[in-house]
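Left out: one protein chain. Kept in place: all the others.
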């Protein structure tokens, strides 16, 4: 099976990291690549960035259809452009945000998300995002770690330290039983953090990749009842 | 006060109709224009259309900021690009969908929406849309009237007849107390339908215009806590 | 247009203040007066006060119908007698509580309310009130400032100081993006507090007045499906 | 123990029937009376009636406190004035609507209510009422039987027939497992209807009476955290 | 009337205490006994214990049917095996958890539960339990007191002290107006704690007993729509 991962931003280093993580976890019979759109914002930090990133994502979906890919993963935690992408094809399209939440639901009662940026700034944005999928009863909290995206890599030990701190609060104060890493910058920290916290820590890219393999293995496709192109665009 | 209405699609006849309706209901001291983006889809019939329409909407917001408009209305019932537009400015930005729902909440217990397209195709898409604003407890139903956007104008009496039929079902079967006309093509039918149905029938463009005048009069602006540009884009 | 504001309590100084605020924000073509019922409690601090205030409110609605007013505003944050008043007339009747919440929903993701009295005493009463309108997904918190209604005016700077303190907690701890001033005693503090907090601060009386003007301009009335007098009372 | 039942309307025949039913089901050591307020509407058919009935209900509560009653039951299915009555005393006050719903929850998964008046007129009013208590997940439906309050008694067999018909629909179409009789006019029909429908049928007056006996036996009182008189009224 | 209480665990001292409490609160015409299953876990501290306890509970229900008991109470706060027991008989079966919540709803706006074990460990398990009955809107919190079941009795004054401490937090921080004692080990502490906290404190065994007497007095039975044995087991 051939899976195309689309990183909605144009930060190519991030795209490479996503590909590296994906290849490390793909099955031997899975071919996976990660790309960025040719044009668009180099980070997705809000609705404005999202809006400008989506057309490029859709271009990559279209190219991917022509190139015969079997499934598509949208590799931004906010699932940028997911529903629009589903309109374009009956090949499965999975967002890493939704995939990580659904996996978490089968491993524990409630999940929390760790993201960059200060706490008060993101909690309710994420709550709204979770609500979009109807998963609010399983949502414990979203916690920002107060680091800019660029700061994350500078001192990876410090980053891990802060993740541990906020993750512990998520467990003890918010009732989280599973932790989601809501930023590609946190990739490859899942195992270490899991060891520190003692609860499952999920890298959303890997969750989406494994669920995509599962869905493709079973041969399921996107339902085309409401996810579809309008008649006037079909020809 | 100066209000700019942005019709997210490029169907200019629709834009003119929106402007005509708006001018007819604007206060004497309100200056209002309606525009379409230069590029983009000529209809918004799903997430794919929405995604391609948003960048053009944002361009019009930016131009409108430069031109000194006081407030912006997004004139598609699905509030295309609303949150991204709010990221760009602290001037109020209102979607016609949300405005019509909030007005309906002050006139009756529950509202239904009438839209083109067959019923089974839209109910749950709209339910999801209503849920985004947390108004599901006030939502009675969304009903399609089974006409294409272009068919609506062909025989306006027939359109009115079908609207009356589905509106009656919304009231008697779904529990609606207020009816929202979810398509610019239904503009100028609100009064006639209201007479037929005996309950308030709201044209969302007018609802948004009147609420925008109200908000501008009071001098309120968009909260910039979570609706804002990321730091890296500010300069 | 002619709007009658009914302050459900008989504290005439408060009624005058409400009228002063309303006149200051009314359009030039809006005639607005504020009255209190002839009899009833001089403050509304709970369900018992509410119950005794409602008959007087309804008397004022009846008089207002005879006097040809176009719309009615109920000027108590708990919307005392709102549904009963709607039973009496198809002229629009708006509560200042609901109006301020609906306006807040178009300016930010979540709102908090600031009220007199200690915190633990009001949070859940207000939550129940918000739930009545189905707006709980947009509700961040209700915070009391621990001052009696009479203390508010004694040292207006101290009052402002405490409002700022609790408003800041509402933003940082509860996730509020818009603040509602839930007491007529806070009137004329909205602009000052807005400057301090940096988020929209809404005076509910003004929100209701502006929305009433909007609804009257558009010619909408209350739906009479469930808000109506029983047959036996109609003659 | 001495229990005072207050029928919020002044229809004395109804009050007698309530008393007769209550006495028939009271324990031998329970003294129970039913009264109507001296003044007020002779039927409660909406918010307007409710508003005018409440002051009389509160007068009866006050008299009942002086007369040393141990508990109070408000005998209108919409629990007219319940929260205001609780403000007045720490003696338990129970509404027959809430009591019947709580009893139903311990006998089956979901309940429906049968009331006079046509279906489309009451469903959502009742849904709102159920929501006030947070019981919407247990609510199957409210069904009107299309008879005026006075018609109910005219042909009791016909009334029973219609109740059976609508009750059957509630079970088969709405998923009800327990039926609540939402009108004092239906009193003394519970056993017959139960035999016809094969599911528990609850007379709310009896449910409230038995739960009041239970609560008094155990010595529990109303919590005075939020149900209480304001300081200024206590002396 | 004859009521059989089944303590799902085999800790006979606890069963005796339950019986003692029940007999102390039963009416003179109520015969009540408490039993434990012959086999099964000696404590219910999670889903595993629950699963192993249920078959024994069902055996006791069967024996109780043969012995002609009129109603059954399941005396574990998590209502162990309640729905399975209801499948077996149309005699009413009440769980002490549900009974205490329904009683609390008629005494105050929101309730909290006090249980053994640390706070972070139980909050969300209990939230899930409350959600099963659809009562989440009335649920303030579940608080653990950090004592093992065996420690509770060792120093009853210390236990009371901690209950008071956590109960106070439940009231002031979580918004509780009624407190439920979620452990048989807390039996006979309700009155003392009530005096300390100033809000109703409910012993769930007593709540269930009094509600069972109420339901039996009224002659109501379990609805057999969905609570019933499959056809293949009926003969």
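Order of writing sets the chain letters: A, B, C, D and E. Residues in each chain are counted from 1.
The working rule: contacts are C-beta pairs under 8 Å (C-beta built on N, C-alpha and C of every residue); 3 or more make two chains touch, one makes a residue touch a chain.
Note that this is a predicted model, so its numbers are computed, not measured.
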Q: From the touch rule at the top of the page, work out which displayed chains the omitted chain touches.
A: A, B, D, E
Q: With the full complex in mind, choose from A:33, A:65, A:162 or A:215 the residue touching the hidden chain.
A: A:215
Q: Decide which residue listed in A:5, A:18 or A:99 touches the omitted chain of the complex.
A: A:99
Q.
If I consider the whole complex, including the chain that's not displayed, which of D:43, D:78, D:115 or D:171 touches that chain?
A. D:171
Q) So which bits of subunit D touch the chain we can't see? A) 109-110, 137, 140, 171-173, 175, 177
**Q.** Positions on subunit A contacted by the hidden chain, ascending
**A.** 25, 27, 92, 94, 98-99, 102-103, 105-109, 133-138, 171, 177-178, 198-200, 202, 206-207, 210-211, 213-215, 217-218, 220-227
Q. Which subunit B residues touch the hidden chain?
A. 120, 123-125, 128, 131
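Definition applied: only the chains that are shown with their structure count from here on.
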Q | Between A-B and D-E, the pair joined by more C-beta contacts | A | D-E
(Q) Quick check for the class: compute each chain's Cα centroid; which one is farthest from the centroid of subunit B? (A) E
Q: Can you check how far apart subunit C and subunit E are, centre to centre, with Cα atoms defining each centre and the answer in Å?
A: 43
Q. For subunit E, what residues touch not just one other chain but two or more?
A. 109, 137, 171, 177
Q. Touching pairs of chains, which are they?
A. A-B, A-C, A-E, B-C, B-D, C-D, C-E, D-E
